[in-house]
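One structure is given below, encoded as structure tokens.
Moving on, here comes chain A:
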Amino acid sequence: MQNLGINVIFQGRNLQRLFEGLLITMEISFISIVIATFLGVLIGLSRTTKYKPLLLINRLYLEFFRIIPTLVWLFIFYFGVTTALNVDLSGLSVAIIVFSLWGAAEMGDIVRGALQSLPKHQTESGMALGLSHWQLYLYVLIPQAVRRTLPGTINLATRMIKTTSLVVLIGVIDVVKIGQQIIESSRFEFPTASFWVYGFIFVLYFIVCYPLSVLSNKLEMKWNN
Partner candidate 1 sequence: MNIDWDFIIRSLSLYADAIWITLHLAFWGILISLAIGLVGSAILYFKVKGLSKVVKVYVEISRNTPLLIQIFFLYFGFPKLGITLSASACAIIGLSFLGGSYMCEAFRSGIESVSKSQIESGLSIGLSNTQLARYVVIPQAFSVSLPSLGANCIFLLKETSILGAISILDVMNVTKDLIGMYYKTFESLLMLVVVYIIMLLPLSILLTWLEKRVRYAEFGN
Partner candidate 2 sequence: MMKTKSEITLLKINDIHKEFDNKEILTGVSFELHRGEVLVILGPSGCGKSTLLRCINGLEKIQSGDIIFDETSLIQDNTNWPVIREKIGMVFQNYDLFPHMTVIDNILLGPLKVQKRDKKEALEQAEDLLARVGLLDRKDAFPRQLSGGQKQRIAIVRALCMNPEIILFDEVTASLDPEVVREVLDVILGLAKQGMTMVIVTHEMGFARSVADRIIFMDEGNICEIAEPDVFFTNPQTERAQHFLNIFQY
């Protein structure tokens, strides 16, 4: 029996399962973003140091994560680190580790950029008004630095969410994997399932990422004026 293709999404528990898969995707993204932000701020602050070896390590760390594609890192950890350290890591754990490390590297750069872009005269005006070192940071510099990191951070978050689609390739049961399972099991009833399911997942990602992109644009415009 040939059914109208799009209905495959609404069959049985399919919709529910897809959303559960989406939840996994969001979990990976969210946890990674939080860890990445935390580490990233530390890394970013450490970039202002004058200690050369630390700067070098930081630089290498960033460059390595930039030159080597994220999927390769997922492979390295999933196949390589597990064998080398004789640990058994699930695809999920590997995903979170890799995304956190990658995110932290990028965040570090964003934070550094924000700190460097603060106008020097802010510090001078603050000191001229008699603010103490800590007050200067708390009331003047940090709020401004946070502002400047926000668009980049949101942009990074969007990229990370999109990249989590790759975890299906190391066996994680995310929304893409569930989609594939649905397609496979609906082969006879819904031969056109792959079109509708992937189409649906496509739309899901858009619904998640687009608001973030709009938010980032709004913030940038608001604070550039």
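Candidates were picked such that all candidates are chains of the complex that A comes from, given by their letters.
We adopt the following convention: contacts are C-beta pairs under 8 Å (C-beta built on N, C-alpha and C of every residue); 3 or more make two chains touch, one makes a residue touch a chain; residues count from 1.
Everything quoted here is computed from the prediction, not taken from an experiment.
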| item | value |
| --- | --- |
| Numbered candidate touching chain A, per complex, among 1 or 2 | 1 |
| Interfacial residue positions of chain A with respect to candidate 1 in the complex | 5, 67-72, 75-76, 79-80, 83-84, 158, 162-163, 165-166, 168-169, 176, 183, 191-192, 194-196, 198-199, 201-202, 205-206, 209-210, 213 |
